[in-house]
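Excluded from the complex is one protein chain; the other protein chains are retained at their positions.
Order of writing sets the chain letters: A, B and C. Residues in each chain are counted from 1.
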Amino acid sequence: MHFASDNSGPVHPEVLTALAEANQGYQMAYGADDLMNEVRDRIRGIFEAPGAAVYLVATGTAANSLALATLSQPWETIFCSPVAHIHEDECNAPEFYTGAKLTLVPGGDKMQPDALRRTIAAEETRGVHGPQRGPVSITQVTERGSVYSLAELQALCGVAKAFGLPVHMDGARFTNALVALNCSPAEMTWKAGLDAVSFGGTKNGLMGVEAVIFFDESKAWEFELRRKRGAHLFSKHRYLSAQMAAYLRDDLWLRSARQANANCARLADGLRAAGAQFLHEPQANIIFASFPRSLHKRLHAAGAVYHLWGDPLDGPDEDEMLACRLVCDWSTPTEEVDRFLALL
Amino acid sequence: MHFASDNSGPVHPEVLTALAEANQGYQMAYGADDLMNEVRDRIRGIFEAPGAAVYLVATGTAANSLALATLSQPWETIFCSPVAHIHEDECNAPEFYTGAKLTLVPGGDKMQPDALRRTIAAEETRGVHGPQRGPVSITQVTERGSVYSLAELQALCGVAKAFGLPVHMDGARFTNALVALNCSPAEMTWKAGLDAVSFGGTKNGLMGVEAVIFFDESKAWEFELRRKRGAHLFSKHRYLSAQMAAYLRDDLWLRSARQANANCARLADGLRAAGAQFLHEPQANIIFASFPRSLHKRLHAAGAVYHLWGDPLDGPDEDEMLACRLVCDWSTPTEEVDRFLALL
Amino acid sequence: MHFASDNSGPVHPEVLTALAEANQGYQMAYGADDLMNEVRDRIRGIFEAPGAAVYLVATGTAANSLALATLSQPWETIFCSPVAHIHEDECNAPEFYTGAKLTLVPGGDKMQPDALRRTIAAEETRGVHGPQRGPVSITQVTERGSVYSLAELQALCGVAKAFGLPVHMDGARFTNALVALNCSPAEMTWKAGLDAVSFGGTKNGLMGVEAVIFFDESKAWEFELRRKRGAHLFSKHRYLSAQMAAYLRDDLWLRSARQANANCARLADGLRAAGAQFLHEPQANIIFASFPRSLHKRLHAAGAVYHLWGDPLDGPDEDEMLACRLVCDWSTPTEEVDRFLALL
Partner (left out) sequence: MHFASDNSGPVHPEVLTALAEANQGYQMAYGADDLMNEVRDRIRGIFEAPGAAVYLVATGTAANSLALATLSQPWETIFCSPVAHIHEDECNAPEFYTGAKLTLVPGGDKMQPDALRRTIAAEETRGVHGPQRGPVSITQVTERGSVYSLAELQALCGVAKAFGLPVHMDGARFTNALVALNCSPAEMTWKAGLDAVSFGGTKNGLMGVEAVIFFDESKAWEFELRRKRGAHLFSKHRYLSAQMAAYLRDDLWLRSARQANANCARLADGLRAAGAQFLHEPQANIIFASFPRSLHKRLHAAGAVYHLWGDPLDGPDEDEMLACRLVCDWSTPTEEVDRFLALL
């Protein structure tokens, strides 16, 4: 009953098999391996973007920081949600790589077009004194488990485009959002107006691989230099390629995300039936729910693992509603979900 | 007959097995995995350094840049060889991470104590105007395949210590040097005066793992923050730990390096017998040799793969001596060495 | 009738005289001039801080950025008001110099201890993932013309100290606050708990000089290196020293600030009598007031110069209340204030 994080589950067996298959003889280092050609072709095909620049790195923070550095200048500001991973959870890595400031768009987890428009507009009145407007970064799935609809993405991109600003997507859980929306990758990205995507694999069954995709190939060489300068270019790159190739073959990426989302929905349904309240309506593979301390204690005693969101497990009031975060990944066994629900 | 690089060979099967074994159930993310405890204990034991701080990253450039950033200040200068990897092959990553300047110690591949002393001394006369003296970085095995003796390491560290400066070792090929010297890790590091080591695994059979070791634990927390800020902290860290654990179990690290060095020596002996000249006396797993263009052509035609070092294969003079670099790794088949030598 | 900024007035004649007096013969460059000794002694005396480290730079942004860089680490966050000059008006200079993130303490212009405590506390739960807590920066006089009382400063410093964090004061208008509070420099700084101050002179009659004062001398050498590395060390430093020396001799700094504050109070009284509303209660030399568009038009037509704060002068509604900012400096003629008031 492990629902703490989609970072703590194992790697999908098909990925391990692909690593073993890649482990034959010599291969060119530093991204010149044959498998990277397959990866590039598959991503271009899947995204209907034949001219896209495609690169692999090993961490989501690297993907975000390098993509944003390539889209911005050090005297600019990057617009994001107050709970964006790039703001809260990357220990100033985006600032380190970009030199830019992060400007938080007021509101909750999900960025609203009007708030974005006002925030961007407010950055225009200081000439050389204030930071200049830079890229907008959208998190899909959001940090609180919500999924922007295509219309919402289009609206946000529309605001950015009206100011001439590029848009980046932190897609650490890209595929969980994609299968929730049941749309195409092109629809969720460049057709909505996005310029660059951190296309996550690690949280969805890989060992540690994220693709960075630029729909405008003119940024390609700069990105390559930034990746090397950031120490994120792998010598034995074939093992990144092999993971991503396996991910994209035979729909592993889609199967894994669907499985995670389905178990999450099953969990949410059970919680709802048991009277839990949802801080955010679960749409993908993350749940933010609150229920009484007494129930949390029972679940923990039975071995359930997940994060409380603010309050301690121990406390005087057994009826106090405590918020928690529950996450499913591709490997969450449905039986464990059911065991958990049985405890409710 | 592939002698191009120790970055292009496969991963050792024992490492793949370890990855598969690690791929069971849930594990704490971000370095809190159980295997990391094993890694830390093994490295502390092997280095006879019970208080050492031990961290894993995935690239050698990350190991070097983060270690040096932790040892230096942005107004300092880092002393290194003119052919050091940190200077020539990391696209300004050390400057990016440290903010410091790299000062080249005149001379060849191998740093000489007198030249180091003069270079450090020359940085003292400008007060606030010049950069301040910072760490010394030594590459072991050097970029040209040489190995510093213990006495040489002690002498270099002695110079640094006389100025109160810390010393870092870029040990991308640490184990190749260690088995060449037939000494203990402690002797080749802290007993000689070193403060921090990039302990490489990738070139010696791992997929992509380097340990950074600080013998003074007081730098530990700063390193952790720098690693995260550099986007080099892996969420599914257990797969780094698993590689390094396998590397250190059952002497795999030593076996692999001995195998690489032995094949390199066999190759060198054959080349010597055939009249090749050595630009640097091979001591570990890299050879810099020169022999006539006609012989290079014959070898290439037969499928040998390696880097020419400066001149093109095609040229008018068949007798011209062309320099080349030949590298063996753990996976180089002895039969391939012999096939190569048979062509001489 | 020029009330646009205390950056657009002239230099005090006593300062020009001091520059002419300093312009004799040779002087050691780079801060080793005799006048700097006088400046250091005067500031240590005035602040009752015999061990303080004292440095001069030419811009307020340099003073703030260098002071904060010396107090922080690049993986930390600096706590400040949402309207702090370091956040809004320095084009990412603080981020450039510190590498840190600026975290805005919710609320208005003036930082509140409870909000500061909550904001600092909220930065503690992420371990290595979130930025670490760093210095608190307080602006005195605030950007909206308010002055923190000694009790308020003590309360803010108390919160910071409870978390072990250093406190910096952006004192671009330090003396305007000091004379408003009628306290000693020591009371307004280290006795309240501050660690470093940007002690402004430019807005109070100098050509371009700000002192940076560290009450803990251990930061001195680092600051000197950061100043040089930031290209802010003047070769002909005596001309910075001469300005600051003149400023501190014969109470010029106090006389100038009292004059500015008095004219500002006179202006505020007149505006209040005429029915203007104050967005912030004026306490020093800046007024934020709103009154009808028709009155703004009349004032502008008569030659008054000041900044509207948000809305355009032209607009359909003559009765609409438009906010504006009015600033006095040492050079504002009282007759001009009276001419302005006569137009009301």
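The working rule: a residue touches a chain if its C-beta (ideal position, glycine included) is under 8 Å from a C-beta of that chain, and two chains touch if they have at least 3 such contacts.
In this text the structure is predicted, and so the values were computed from the model without any measurement.
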| item | value |
| --- | --- |
| Among B:E21, B:D34, B:E88 or B:E217, the residue in touch with the chain that has been omitted | B:E88 |
| Touch criterion as defined above, residue of C:A121, C:A162, C:A274 or C:V305 at the omitted chain | C:V305 |
| Residue in contact with the excluded chain [from A:F3, A:Y26, A:F47 or A:W75] | A:W75 |
| Listed residues A:V159, A:L233 or A:A289, member touching the removed chain | A:L233 |
| Residues belonging to subunit A that touch the chain removed from view | 30, 73-75, 128-129, 132, 224-229, 233 |
| Residues in subunit C touching the chain absent from view | 2, 4-5, 7-11, 13, 16, 19-20, 23-30, 57-62, 65-66, 90-93, 96-97, 202-203, 207-208, 225, 228-236, 239, 305 |
| Residues of subunit B in contact with the chain not shown | 74-77, 88-92, 95-96, 99-102, 104, 126, 128-132 |
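Keep in mind that, in the parts below, only the chains that are shown with their structure count from here on.
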| item | value |
| --- | --- |
| Identifier of the chain whose CA centre is least distant from the whole-structure CA centre | A |
| Length of the line joining the C-alpha centres of subunit B and subunit C, rounded to whole Å | 51 |
| Residues of subunit A whose C-beta touches two or more other chains | 90-92, 96 |
